[in-house]
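A single protein chain has been removed from this complex, and every other one stays in its place.
Presenting chain A:
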Amino acid sequence: MPVSVHPPALVISGLAKSYDRPVITGLDLTVNAGEFYALLGPNGAGKTTILRMVAGLLQPDAGTIAVFGTDTARDPLAARRVTAWVSDEPMVYDRLTPLEYLEFVAGLWQIPAGDARRRARDLIEWLGLSQHADAFCGGLSKGMLQKVALAGALVHDPRLIILDEPLTGLDAGSARQVKDVLIEKVRGGVTVIMTTHILEVAERMAERIGVVSRGRLVAEGTLAELRARIGRGNTSLEEIFLDLVAASPETAAA
């Protein structure tokens, strides 16, 4: 079996975070480079909190996070340089055009202005936003805004893309386009970590699936491995998910 010389895209060890009560408790998670990883869990399980800590938007109480071997606490800028974060609410400016927005995001990642403009134009064309390239984002639909935000995540060629519920509120066409873009990126070697409540999406797209419940990773593996774990073949991910969440000690205790 060949041994990979590349470090994993993400290694989380002993991660903990509390607000009024513990939200994440001793979480360990590894995502390999070039992998499409889906993070599932019921509402309030801590998925977004985990991803926000990976993106550097929340400070963990304990534990370490390494992005391609870089400890995010020791060298946060190096980790951010290779990472892109897409939240469920598109982070765009109402009074910038998609083109200007992408140039701004490229600037944040210190891409020279000429390159930024070229990449922005390419992405706008690729995502079918050409007609709206010069209109203010404030007038765009939710689907188009999500595509603009996704383009923002791609404009600096990240090695790790983290998406929190990227398909929420999108119509079938827009959702398909976003999924195609992500699959193409994974084929090109990019690592994608995504949370979603649409289990069919995780079932079809993800190479590995992690299930979080009450701040803990209760199960992880390929779909086949998860099926084997609950001892039922040919079961849908929905059944597996509900079984795993119901069987987790925290849920049982609740």
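Note that in this section a contact is a pair of C-beta atoms (placed from the backbone, for glycine too) under 8 Å apart; a residue touches a chain by one contact, two chains touch by 3 or more; residues count from 1.
Note that contacts and distances are computed from a predicted model.
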Absent chain [UniProt protein name; select from "Glycine--tRNA ligase beta subunit", "NAD(P)-dependent oxidoreductase", "YCII-related domain-containing protein" or "ABC-2 type transport system permease protein"]: "ABC-2 type transport system permease protein"
Touching the absent chain when the full complex is considered, from A:65, A:106 or A:129: A:106
Positions on chain A contacted by the hidden chain, ascending: 19-21, 23, 49, 52, 55-59, 77-78, 80-81, 83-85, 87, 91, 93, 95-96, 100, 104-113, 116, 136, 152
